[in-house]
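A single protein chain has been omitted; all remaining protein chains appear in their positions.
And then chain A:
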Amino acid sequence: MKKKPKKKDLEDKHHILTELLKKHGAQIYDDLDKGNFPKFSIPSRSVSNIVYDKKIRQYILGANTAVRSSRNTSQLRSFTQLMWLAFFANRLTRQKKSSTLRDVYYSSQAFEVDFEDQGESDNIIVDLEAVLSSPRESFHVFPEERSSVFGDLTIEYTVPGYQGKKTNLSDHPDGYAIGPSLTSAELIETSAEVVIAIEKGGLFTRFVEEQVDKKFKAIIVDTGGQAPRSTRSLLKRLHDELNLPVVILTDGDVYGEHIAMVIKSGSANAAHLRELTVPDAKWVGVWATDIEKYKLPTIPMTESDIKRCHDLLKDPRYQEGIWKKELEVFLKIKRKAELEAFSKYGLTNITDKYLPQKLEIAKSL
């Protein structure tokens, strides 16, 4: 079954962003022209202003905002830096160039905006995300870490030099790196019926070898541990634009459970962004209850695992369903198991036995 996504989505987004930048620029231009000191209003990212929104099932920023004024000499420098970044983001977007956090830091040195270190420029990038309510990928600042995707999905590039060129993501058995060109590509068509996000590269390769994509009509995504934003953004688009359900497989421990939760509902760090969550994504394993059920070899939980369990139990997102139940079982058995543990029963045990059962269960979650 092939699906046609709505076109023009990405272009619209770009247009909205550049218009927003232009609007801010014009406002500040007017202020200066009238001899007024311009200021920015930035949603406050302090802990007290991060709240959980039950309706959209993610952390969001509250109503508090901080004003950054160019009149205040202790804010003037960071005000200028924010202006520079907006200016730089505008150029990146218009010229369709990509860059990284580190690039941004070095690019700034052509202008006398005085970032003391990369940490400072990283912070300003988050400020701009908050002002624009858009992730940095939208203004072409991409993470360094790459995760991968594989499966029958045809995309059409929009990056300069490749515009109009199409690729099918099942053409290369190592999968395709989820980088700027893939992230900004149009999603054209797919025969897949499900997206499987898996925590580990080794298992990703196994899944490709075992033709999980064909057997289960799946697009396989390697999150490489905690999923980078571009990966989360791709998962969201696969779900929203292609109406594909997303299931997540992680190690059977508290950190694995939280990797799944971040894909589903974001992190407190990114409470200022709403484009990164897949609220309908389903964590299908490895559950604490699976450890007993599948007689998996285990290792004991560490002190910090246990502490993390207790911390998460206080989080509003872990108050119901499997999220709560599995944490409690982890605490009870005080043991954990990795995805590779299934290899005890043969290398293909996980794809032959475990995965089909879990995909079945997912439908009822």
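One rule holds for everything that comes next: contacts are C-beta pairs under 8 Å (C-beta built on N, C-alpha and C of every residue); 3 or more make two chains touch, one makes a residue touch a chain; residues count from 1.
As a working rule, contacts and distances are computed from a predicted model.
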Among "formylmethanofuran dehydrogenase", "Diadenylate cyclase", "Type 2 DNA topoisomerase 6 subunit B" or "2-oxoglutarate oxidoreductase subunit KorB", UniProt-listed name of the chain not shown: "Type 2 DNA topoisomerase 6 subunit B"
From A:48, A:74, A:95 or A:364, residue that would touch the chain that is not displayed: A:74
Absent-chain contact - pick from A:17, A:42, A:60 or A:86: A:86
Residue in contact with the excluded chain [from A:25, A:279 or A:297]: A:25
Positions on chain A contacted by the hidden chain, ascending: 21-22, 24-26, 28-30, 32-33, 35, 37-38, 67, 69-74, 76-77, 79-80, 83-84, 86-87, 90-91, 111-113
